[in-house]
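So the structure is just underneath, and the comments pick up after that.
Heads up, this is only part of the complex; the chains shown haven't been moved.
Should a chain be cited, it is by its letter among A and B, assigned in written order, with residues numbered from 1 in that chain.
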Amino acid sequence: MRDALPDAAEPTGFTVRLENFNGPFDLLLGLISKHELDITEIALATVTDEFIGYIRAFQGTDADFSLDEASEFLVIAATLLDLKAARLLPAGEVEDDEDVALLEARDLLFARLLQYKAFKEIARQLGERLAEEAKQTPRQVSLEPEFAAMLPDLTWRTTPEQFAKLAAKALEPREPAPTEVGIAHLHGSTVSVREQAELLGIRLRRGHPLSFRQLTQDAEDMLTVVVRFLALLEMFRDAVISFDQGAPLGNLTVRWSADVENWSPASISEEYDQPAPTPPALEGPS
Amino acid sequence: MKDHQSDVDEPLFDASSEPGGIKAALEAVLMVVDEPVTATRLATALLVPVDEVHGLLVELQQEYDGYTGQGPEGHTTEPASSQPRGFELRSVAGGWRIFSRSTFAPVVAKFVLEGQSARLSQAALETLAVIAYRQPVSRARVSGIRGVNVDSVVRTLALRGLIAEAATDPETGAILYGTTQYFLERLGIGSVADLPQLSPHLPGLENLGDFDDTTY
């Protein structure tokens, strides 16, 4: 929706309003350039906190943050957090599948970010070109009457009823054209941080420490994994759980703090769980 | 708001200082306007006295017709510069407009008629149907309903005399189109009110008005 707004006025310099950004890559590039950094791992680690800060701020202020966009932001936020976490620890050997997955995630993020940067730059050039070309107006005048009169007489075989049928078909609101991959799951299920926290709480309260992998192995999709991660961070902030990680990039073990009895997921910050949004329409009815 | 800004900007543009000067500026306008335009309007737009504009228009007319018209030294009878152009500047209905030169009418006619079909394309018929049932209606709204740009189809329908400019939207200034008497004759009905009702069971047709324009 926000995409349709004419924001022809290119923001000069860095502005802090997330609405000015066209998606997560745009925001990320904006943050990186604000720090006058190139796209590197260091740059990503540097801007990770700000990136997440912007998402939070935006979610806190604007209910129009549609879920499919939010999920893209969250996936990137999760990747950034992973990268930052990995960087804070001494460089280690690639030890297991999770390390490999992290490296792949990093490379993919770099590739997509650079690709987006290239298109953004080209888009700027196209915009300048279009503006320059708009100064020229093509001659496009109606046909001189003497020639218009020479046009062959129209063959007309449409009856009023056929014509009405055509009109009905043309005026019928069209279904949005299908995209090739169903993204209904992004709209269909709102994954709530609070609900996931409750679920995690029930599992952890049984007393056995559980690894992050165990806690997420039944997650239906990436979004649920991300939301469970966020839920754990919230629970950590509430001091109801503790983390234990034996080695760099090793298993993350989550442990219930024995002295917490009265914790309830209701204390989870409101900022995530706005009233479950109705699934945003894919496209304006047409 | 925007108007104010351009009011302020306008005096900054001085056509006489551009290569070709006021005369070329007149040509630029005349080449792209559809309706004949008066010397007064041209003078106002260019901030030049009407007399001067009128004099320059006559000069252009003569240049196009093959007189050199280059001021005092113009009477050198150079054959090259005395060739007429393929277009001419005519004063019609109180205004000026550039037309193709009538000597070349046979070539122009041949070109125009080539590939002209006597039948309307499916896209043209559907666009006509939308205009017929939603008139008076702007091109932007028809585009919105059809999901594609309809500019050239609308031109064809107007050229064919099936639709015509009916009004101007009081708010946006957009041209609103409606069907013509000729359209009614071709369809074999007496008036727009005689168009068959659209099937009532089609969903949501009544409330179409609201979202067609939103993306514009």
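One rule holds in what follows: contacts are C-beta pairs under 8 Å (C-beta built on N, C-alpha and C of every residue); 3 or more make two chains touch, one makes a residue touch a chain.
As the structure is a prediction and not an experimental result, all values here were calculated from the model.
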| item | value |
| --- | --- |
| Subunit formula of the full entry, expressed with the displayed chain labels | A x1, B x2 |
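FYI, only the chains that are shown with their structure count from here on.
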| item | value |
| --- | --- |
| Distance from the mean Cα position of chain B to that of chain A, given in whole angstrom | 45 |
| Partner chain B, residues of chain A touching it in the complex | 4, 137-144, 146-148, 150-156, 158-161, 163-164, 166-174, 284-286 |
| Chain B to chain A touching residues, read off their complex | 31-34, 97, 99-100, 105, 108-109, 112-113, 116-120, 125-127, 129-130, 132-134, 144-147, 155, 158-160, 162, 186-189, 194-199, 202-205, 208, 211, 214-215 |
